[in-house]
Each structure stands twice: as structure tokens, then as C-alpha cells.
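Notes follow the structure.
Note that this complex is displayed minus one protein chain, with the remaining chains in position.
Let's turn to chain A:
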Amino acid sequence: MIPPALAAAPRLSRWITINASGTVAVRSGKVELGQGILTALGQIVADELDVGFNRIQLIPLTAPVTAEQTLTAGSRSLEESGAALRQAAAEVRALFIAASGLGSHATVHDGLIMSDAGTTSYWDLAETVSLDVDATGEPRPKPPSHHTVVGTSTPRIDLPDKVYGRARFIHDMSLPGMLYGRVVRPPSPGATLRSLDTSATKALTGIVEVVRDGSFLGVVAAQEETAISGAELLRSHAVWDETASLPSSVAELLTSTPVETQTVDAVSPGFPTTATAYYSRPYLAHASIGPACAIAQWSGTALEVWSHTQGAYNLRKAITIALPVALDQITVHHVEGSGCYGHNGADDVAFDAVLLARVVPGHAVQVVWSRADELAWAPFGPAMGVRMSACVENGTITGWRHETFGNGHLARPGMSPTAPGLLSAAYLADAKPLFVSDDPPTARGGGAQRNAIPLYTFPRREIIKNRLLHMPLRTSAMRALGAYLNVFAIESFMDELAGDVDPVEFRLRHLTDDRARTVILAAADRAGWWDRVPEQDRGCGFGFARYSNHGAYCAVVAEVRAEQELQVTRLTVAVDAGLVVSPDGLRNQIEGGAIQSTSWTLKEEVRFTRTRVTSTDWESYPILKFSEVPDVDVLLVNRPDLPSRGAGEAAQGPTAAAIGNALADALGVRVRTLPLNAENIIAAMPG
């Protein structure tokens, strides 16, 4: 069978090149976001080709050159590109063995092809074997028992540069003649420019251009520090008309915005319910440590863009909707940026660079967002509510209803055929407004409804999604999408319904999936769940989910101390992600997901007034600090016989739920409003 990503671009030469110099070039549409994907994909190819990992060279993505035209999102990279590259490499290996004339039983050792009949190598045959052929699906990849590179913790190829402080990020790029641009954003999403005096800024030494197009303002300068001070000077000479376009609160947003209602799943709906509860989360910011950055250069009619986008092909398409420029004029190169955790400002800043570079043809222009813009103007993970209700009979759940409320979780550039979905396009004189976010279909994991369909077996169930039709604050994909709150709600509600029954026992009672039961028991056993002893102000809680109902299984035990503030002291996480490509890579992803989720769950909340976003620095949008980070113990359940499943988002929901359940265990108070900060904990206490 040919994996879908390879079937879409079956020409082998577009994925793999064997070089006579003894190296193997590998091209995939997946990009490094700090998750270690390039290393993992390289491991798969090295293993399938039987070459040393050090011979593998991952070629950075360039649209339109790279064959695979995909997003790097949804924890699907190993599943999609990993499978495609494994098959492509198996086919390449078979072609070289056939061309060697050494018989079909020839073996390969680090590129050396050997049999009784003689010896040759990939490198000797590189010039004669053409890979300009399509995949056939015929040669089968190795059985997992023959893997030698897959399954080992290969060190990340990108980390030495990052640890030694070498230029590797797009922020570090410097092209000949490059200028520096900065954008002056409006003070609030609903603002329009009333008047502007550019004279002082133009008079600043080193300012090359001042740009005004509608309400889009920016400067281009010879030095970065001049661009920054020039932008601040320009800001002080801009007068804006602001409107109170934001809701008074998340609660108001979720209850009084018109919605489109969709039944996601229903089995014998319309049952009576015996319990109900409502859970919510605020807007969340991606909040990368490195702000969005891009470089663009116009040369004649050609436009070249360097970007840390998750979707270079989509960005290219979106630019053609925003500006009168054709697809074949645009090249987008991927260059690594800071971690992204979803649809952040990467595409927007690329478009900012395109706009600013337009006024200085022939010059590359680098744009970096300010911290305030990164926290206030990148898309947010949407605020969301979930109303749960259930019918419980004799200690068993016989009916389950799950209803979500909130904006869609997807508004990526390139999704709409008519709107670019790029921030600054909405502020140009020829404005192309942002489109209201939607959700991917349930079959692709869904957005708001991601993980809303429970893995538990309930004879009657009804899953409903209410998507808001207005979008006062821009929302799009943030790590785990709806799964974060859906799992928090499901797993909190399970504990609430369990009554006196042990929460783990209660889950197992409703669960037939063997892999689910295995990770749940693995986490419970590892954490000492069965022997836990109640202690004053301390609690222990459980959370479980299979990410997106098709990805990795993940179970978490959280241990907390609830004193002045809630502290998470330890997380024990068990994960089954199918065949493990890199044990340490998987651990790193799970640890990181669990710690980031702890930060969201304890602290994070985008703050706003009726007019402006006010959480614009690390004091108003605090994230977890080193001294607040819990111990994280990760237990891997390897399933070499089952396909690899992405794990980058698997820990987010179960971690939040385990923390909430541990808080309830510690204080006897059920807090259903995130974050679990002092304010929300006190509000949940019985008056």
C-alpha cells in the first residue's frame, strides 16, 4: 500500500536523493518547530535504507519545490510523512539492490550493497540509478523487529546549533543589503487610523521609508534599533478611532453570541439526565519566547519570502489573495523559528515583511514583532465552554451529553478561497477582512469538537457543537485545539459522577479499549495510585484521553499542594504512541506538553477590556516558572506492531484534567473555570 502523502506526490526523486558523495538528501513537507521531527524522519529513512544516520541531510522546505504540500500540525507528521518516507526509502533501497545485479538477497550495510556475487554501494550507483520513477507500493518496509535506528534515542540534529548559540533561527538570518522593518499596530482590534503625521519619523536618521496603507503603518530602516525607535515615534504621531468591539467577559461572549449548531455524534439521544456541569477556559496565547519574524524581498516581479510558517504552500496562496501577485511569482522558504504551538503570528509577520519590502524593491526586509504584538495580535486559542450532562443509573453512566460553545479553532491562511486570513490585509486601504474561524471536519479530528466524542462506552450519547458566528478576538489553532477543554470537562465530570467509587476503577468500568486500559493502569501503578494516603492540603487526580480519538493514548496522575496557590508537585504520565521512533524525543514532547498544559491550567488567561487586549507582557500574561514546574515522570508503552501516532498534543487535556481532579481531592472543591488560580478557586468555594 502507498501511504496517502506518498500517493499524492509519488515521484521518489522528490523525496530522496542518493548522492555519490555518500550522503542522502531527504525532503519532506514537515518543518522543525522544536518538536524534533526532522531527526525522527531522518531516523526512519536511515533505517529503511540501511545507512548511518549521519549520512542523512534534511533539506529545508521550499514552496513550490518540496513535493509534500502540507501543514505541520495536528501531531500528524510521523503518521503522514513518516509513513511516506518509510515507503519511499524502502522503494529506493529496492531499486538500488535491483540495479546492483547482486541478486534480490543482497544486503545493505551503511550503503554498501553485498552478496555472494560481489559488492557495490549506493554511492557507486548514485549516478546510474534514476529515482525519477513513481512509488509502486511493492517493496514492503522492514518489519519493526529489524529496526536499528528507529527505536533509539538519536540526538536531535538541530540542538548543537541552538545550544552553542549559532545562527540558526530566522531571526539570525542576515541577507546582503537587508533592511529592518517594524509595524505599528493599532491600539485595539476595532481601531481605524484617523490621522497621522509622518514628518518626525521621516526626519529620523537611518529611516529609509515610512509606509501607510489604510490603517497599516510601518517603517523600514537601515538598522534594527532605528526601525524600533522609528516605529515608536510613528506610533506617537498616530491618532486612532477606537471602538468597544470586545465582549465584557468570556461568559458574555459564550452566552450571547449567535451560533451555528451542529450535532457531531448522536446515539439514542433525548435521554433524561441526572447530573449537569459547565466548564470553561479563557482565551489563551501561544506566547512563543521568540516573537514572530520573517524576511521578504521583491526583485522585479519575483517575491521571495523566508518564514517559520507551519504551511508554506498555504501562505503562498494567501498572499495571492491579498495582493495582485500570481502564485508562480512567489517562493517561500522555511527557516526555523521559536516554538509555535499552533497558528501564531508566523504567517502574519511574513505578510508584514512582504508589505514593507514592497517599498524597497531589491532589498530584503526583516520584520520582528514586538512582545506586545506577539501577545495581543497573534491569533488566540479560543475561549470555550462545555456543558456536560449525564444519566447515571446504579453507578453506571447510561447517557452522556457534551455540548461545546465557542469560536472555531481554525482560521489559517490559505483556508478560504476569497480571504487571505493575514492580519495586516485586514487593515490595508483595499482591506481583505479576516474570516471568522471555523473547525476542521470531525473526520480530520475536528476543532472545537476534538475529543468531544468520549472513548468511554456509553449506550446513549449526544455530542453537540455551537460555533460562534462573530469573532471579536481573532482565534485559530492552538496546541490540542478543543481537546484541551473537552478532555478537562470529560475527565472532571467522570470524577464528579464517580461518587465514592475510585476514579480509576470508575473509568475502567466504562472502557473496553485495551490500549486505553493499559495506559491508565500503567500510570496509576507507576504513580502509586492504589497506595496513596490522604494528606492535609494535598491531592491526587487522574486524567486520560486518546488524543483526537486517533493519536496517542495518554494517562496522567497529578499530585498537587493547595495552599496560598495551587502548586503541581508531580506528574506521572503513561503514553502509548504506537511504534516509538525516538524514545527520548517522545519523552521530550510529552514532558513539554504536560508542563505547558500545567502553565495554561494554573495561570494563563488573555485579559481584555471592551476595547483592548491588556495582557501584553510577561507580567500581565505570566507563564510557569522554573521553580513552579512539577517533576514529570514519563512511562512509554511501546507498540512496535502498531503505527506511530503523534504525541505533541496528547498530554494537554489529560494533564489539565488530572490537576483539576487533584485540586478537588485536596480541597473538596470542584473548580470548573480555568485557569485554576486563586480567584477561580475562591469563587468555586461554597459561599
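Things worth noting here:
Just so it is clear, contacts are C-beta pairs under 8 Å (C-beta built on N, C-alpha and C of every residue); 3 or more make two chains touch, one makes a residue touch a chain; residues count from 1.
The rule is short, and it goes like this: contacts and distances are computed from a predicted model.
Between the listed names "Putative ABC transporter ATP-binding protein YhcG", "Sodium/panthothenate symporter", "Membrane protein" or "Nicotinate dehydrogenase subunit A", the UniProt record for the complex's undisplayed chain reads "Nicotinate dehydrogenase subunit A". Only one residue in the set A:Ile289, A:Ala302, A:Leu327 or A:Ile682 touches the chain that does not appear here, and it is A:Ile289.
Check A:Val629, A:Leu667 or A:Ala684 against the missing chain and you find that the one touching it is A:Val629. Only one of A:Arg156, A:Lys317, A:Arg412 or A:Arg546 touches the chain withheld from this view, namely A:Arg156.
Across A:Gln310, A:Asn451, A:Asn588 or A:Asn661, the residue that sits in touch with the chain not pictured is A:Asn588. Listed for chain A, the residues touching the missing chain in the whole complex are 33-36, 153, 155-156, 158-169, 171-172, 174, 223-226, 287-291, 336-339, 341, 368, 370-371, 584, 588-589, 591-596, 599, 617-619, 623-627, 629, 631-632.
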